[in-house]
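With one protein chain held back, the other chains of the complex are shown just where they sit.
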Amino acid sequence: MGLFEDYHPLKGKMFQMLKPDGTLYSEMGAPLNDQETLQLYQKMVFIRLADQKALMLQRQGRMGTYAPVWGQEVCQVGSAYALQRGDWVFPAFRELAASLMMGIPLKTVYLYWMGNEEGSRAPEGINVMPVSIPVGTHPLHAVGTAWAAKIRGDKIVTIAYFGDGATSKGDFHEAMNLAGVFKTPSIFFCQNNQFAISVPRKIQTASETIAQKSVAYGVDGIQVDGNDLFAVYTATKEAVDKARSGGGSTLIEGVTYRFGPHTTADDPTKYRTDEEMEPWKPLDPLVRLRLYLKERGLWSDDVEKRLTEEAQKEIDQVVKEAEAVPVPEVEDIFKYVFAEMTPQLKEQMEYLKATL
Amino acid sequence: MGLFEDYHPLKGKMFQMLKPDGTLYSEMGAPLNDQETLQLYQKMVFIRLADQKALMLQRQGRMGTYAPVWGQEVCQVGSAYALQRGDWVFPAFRELAASLMMGIPLKTVYLYWMGNEEGSRAPEGINVMPVSIPVGTHPLHAVGTAWAAKIRGDKIVTIAYFGDGATSKGDFHEAMNLAGVFKTPSIFFCQNNQFAISVPRKIQTASETIAQKSVAYGVDGIQVDGNDLFAVYTATKEAVDKARSGGGSTLIEGVTYRFGPHTTADDPTKYRTDEEMEPWKPLDPLVRLRLYLKERGLWSDDVEKRLTEEAQKEIDQVVKEAEAVPVPEVEDIFKYVFAEMTPQLKEQMEYLKATL
Amino acid sequence: MARLNMVEAINLALREEMERDKRVVVLGEDVGREGGVFRVTDGLQARFGGERVVDTPLAEAGIVGTAMGMALYGLRPIAEIQFDGFLYPCLDQITNHIGRIRNRSRGRFTCPLVIRVPYGGGIHAPEHHSESPEAILAHTPGIKVVIPSTPSEAKGLLLASIRDLDPVIFLEPKRIYRAIREEVQEGAYTIPLGKARLVQEGRDVTVIAWGAMVREVLNAAEELKGDKIDMEIIDLRTISPMDVDAIITSIRKTGRAVVVHEAPKTCGLGAEIIALINEKAFLSLQAPIERVTGFDIPMPLLKSEHYYLPNPKRVVAAVKKVMSF
Partner (left out) sequence: MARLNMVEAINLALREEMERDKRVVVLGEDVGREGGVFRVTDGLQARFGGERVVDTPLAEAGIVGTAMGMALYGLRPIAEIQFDGFLYPCLDQITNHIGRIRNRSRGRFTCPLVIRVPYGGGIHAPEHHSESPEAILAHTPGIKVVIPSTPSEAKGLLLASIRDLDPVIFLEPKRIYRAIREEVQEGAYTIPLGKARLVQEGRDVTVIAWGAMVREVLNAAEELKGDKIDMEIIDLRTISPMDVDAIITSIRKTGRAVVVHEAPKTCGLGAEIIALINEKAFLSLQAPIERVTGFDIPMPLLKSEHYYLPNPKRVVAAVKKVMSF
């Protein structure tokens, strides 16, 4: 298929399938059937509530700084849904949705933001890397892992999630360029949420789109409506299939909007007004999907109520479990630094125990 | 003028004015008059001889590792000629020609490669920065200086020279992006000489041209025939005028070829064959200019002989002077580290003097 | 004279110096409209405009590399790196360019600039937001490294740093950004770089610290009051170049020392201080010098941060150990 030619970033077209009113742009129909779509909607309801819960826990002093996904759920759910189990995910720090989609337990995510390293331990077999705080540095790892898989002859793909701000970093550039040269099966998913903390997208780069940065690397690029589940899914699926069959990398720019603060440490009123946000509100990715599902008779207030209640119950249970996890032991901060503890670390550990 | 639109890098056209046979592509004529052209040719004869001299001095153990400009003279002479006196030049390490053009004495250049820091001291009023060995790191300085001038309201421009290899570095990306956002009066001149030591251009990046990397930054870009004096001069002049009048940055890719080794420490037979070089030989930038000048009655074997003799004499004199410069004093390695020597450095200097 | 915390004191210093010296510009991520994630540059963009207080793209090497270019041209850039953990991408520019340009050009080109970095742990920040890379910087030729320990110190040291003819890395201990409030003089005053501060005179043992650790040491001194140990406390203020004289003079008097820092122990600045004392006051030493430091591990996440950080209890233990040798 010629999706990446049809929507070559320099043609100035954003790829869309689902209109804000919940109807489809084309007669070709939806790429997902009703059951899948409803299931993903359910996931998103859960994610949004889990996200809000984290914000609340932080405000109550029960969690550290947290970076909410609010508004970007479709970018992550739609793209992660295009992946397979053995594929590798390299998140930045706002990837609650992608992580849950890949099978990371919510409890693990919460533990991380509560300040426990156990929250960076993915279950065996789930290849979701820990949060990467240093912006723009982890796409290199995604390229390396994809490259290794290619050398080994394994048909897996990797995906790195990052923001518009990350594209300004040198490491992003080196990663894209290496991916281009070695045709690694890696996908660069940029969630352009219009801000890097307070810095608006247009101060981040003079490039008209993020997608067109792919031109610098001889890599395919596409700009998609990041609040449109079908478009995100379709573009990512295309990129995944291409990567898996040896066609190399793709840069996907999902155009979206961060509804919440940058993190719980941030006060967005310092740099954006309510009016600025106004046009984005009706574009809420959940609203759009709800309208679509309603049109197809799959959504009602009752359905919403049931999904919400079920999710809320599960989340409350997870919070309980996460909060029951004890504070790490003294040993824990020493014993994972090397495969085998060095004499220095043993000595330092004994000293710490003696002076606690 | 619409040079940067006409030759937008995605149109796949390289900008050329002077054919390899010394005739002009267009009826519009040459951008430089006969006197200027002859004068620049004379410079290039000098540069080529000074370059060869350095290679020889190194072989004789009279100079350290040296990176010859051989084959790239026009990229540097043509672009530097488009600059004005107060403009700032940020060279990489192969910029003998650009440095001499801007008024750096040959003796200074030789001193640098002979291993004396005096060779990095530009004469007052000549804003040519020292050689920058760490590849791709200095375009940032060019952007910063241009930005400062813009803030001050001074109408100067800066130019950074670098190679095709440098474009893979993160710092190059950050520099281009910052230049795009802040519309700094800075010119990025990439001498695509087809190699980064042994690594050929097509392994360096999957981007079809270097020039098209400008698209990622919302900056103008153009690919020029780097062995064509008139094209290099014209494109750079255009970029300089634009920058000076507030129009921001330009990425210029000069397509050229390194005739010599990477440096005197390099053995190019390891990675390229004579056959590979063959098609480039008739494209020697000096040959082309010679043919042009001959056609216009300005060149003859006699002229060449005279220019060569004059240059050789001057160069021999410079070598003598450079070799007469004494080895730096002990103080010299300590006294320029800070504006004022720290107690630590004073102590270390005394210690060194006592143990010499 | 107002009672200010360190954030306010630094903000005041920046404001006053920008008024005074048109060459001073501030650049960094979120320093403008947002006023910095710690509000250190609050109000500066509104006052001095977007050309002198610049929100940059997210590119740390880019920020300090362009700052160097600005300084070459004669401006006095003050670059902010948002957190300590994001200083690492700048080390190439700092080591290979900023710290060298004066020397390599024999003084022809210089780059006086300041890189401000909120630094260190203790505020339960996320991963990579609590690092102490000062020893790396102190090992790097051609740059100065300054770390203030109180608001009024911060102002005087920052002004001296901005006016210095050489590049200065100014590490701001974020743990005491708002924890200490004190009288801060208005108007320009500078505290000379390279000079330590005698925080407290004493005769029994010298405790050497800087930044947020000075407060921990003072708290330890409080706890030790009953023990009749007469502690001398030195705040280094500038860790590069270090005030060796102040350290040696004190050791000659006390014969005992404890060094306190947050950075990992091995190859931390504590080692250098011990080496200097070994070289210059060997015969005065009456006990091995103790180090109270972070451990040779990555800074833990917030639940385990307290394990890592030096605290008064550990300082007390070290002082007692040194005294009872």
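Each chain gets a letter, A, B and C, in the order it is written, and its residues are counted from 1.
Everything below uses one rule, namely that contacts are C-beta pairs under 8 Å (C-beta built on N, C-alpha and C of every residue); 3 or more make two chains touch, one makes a residue touch a chain.
It should be emphasised that the depicted structure is a prediction, and the values quoted were computed from it without experimental measurement.
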item: Touch with the omitted chain, as defined above, among C:57, C:85, C:167 or C:312; value: C:85
item: Candidates A:89, A:140 or A:252 - the one touching the absent chain; value: A:140
item: Omitted-chain contact residue, chosen from C:69, C:99 or C:312; value: C:99
item: Residue in contact with the excluded chain [from C:135, C:184, C:236 or C:292]; value: C:135
item: Candidates C:58, C:289 or C:319 - the one touching the absent chain; value: C:289
item: Positions on subunit B contacted by the hidden chain, ascending; value: 64-65, 93, 112, 114-117, 119, 131, 133-136, 165-166, 168-171, 196-199, 203-205, 263, 265-266, 270-271, 327-328, 330, 332-334, 337, 342, 344-345, 348, 352, 355-356
item: Hidden partner chain, residues of subunit C it touches; value: 61, 85, 88-89, 91-92, 95-96, 99-100, 103-104, 127-128, 135-136, 138-139, 141-142, 240, 242, 263-264, 266-272, 274-275, 278-279, 282, 285, 287-291, 296-298
item: Touch residues of subunit A, complete complex, unshown partner; value: 88, 117-118, 120-122, 124, 129-130, 132, 134, 137-138, 140-149, 151-152, 158, 170-171, 174-175, 177-178, 181-182, 332, 336-340, 342-344
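Note that only the chains that are shown with their structure count from here on.
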item: From subunit A, the most remote chain by mean C-alpha position; value: B
item: Subunit B and subunit C: spacing of chain centres that average the CA atoms, whole Å; value: 40
item: Centre distance in Å when subunit A and subunit C are each reduced to the mean of their C-alpha atoms; value: 36
item: Subunit B, residues touching no fewer than two other chains; value: 170-171, 174, 177, 181
item: Junction residues of subunit C, two or more chains touched; value: 56-57, 59, 61-62, 89
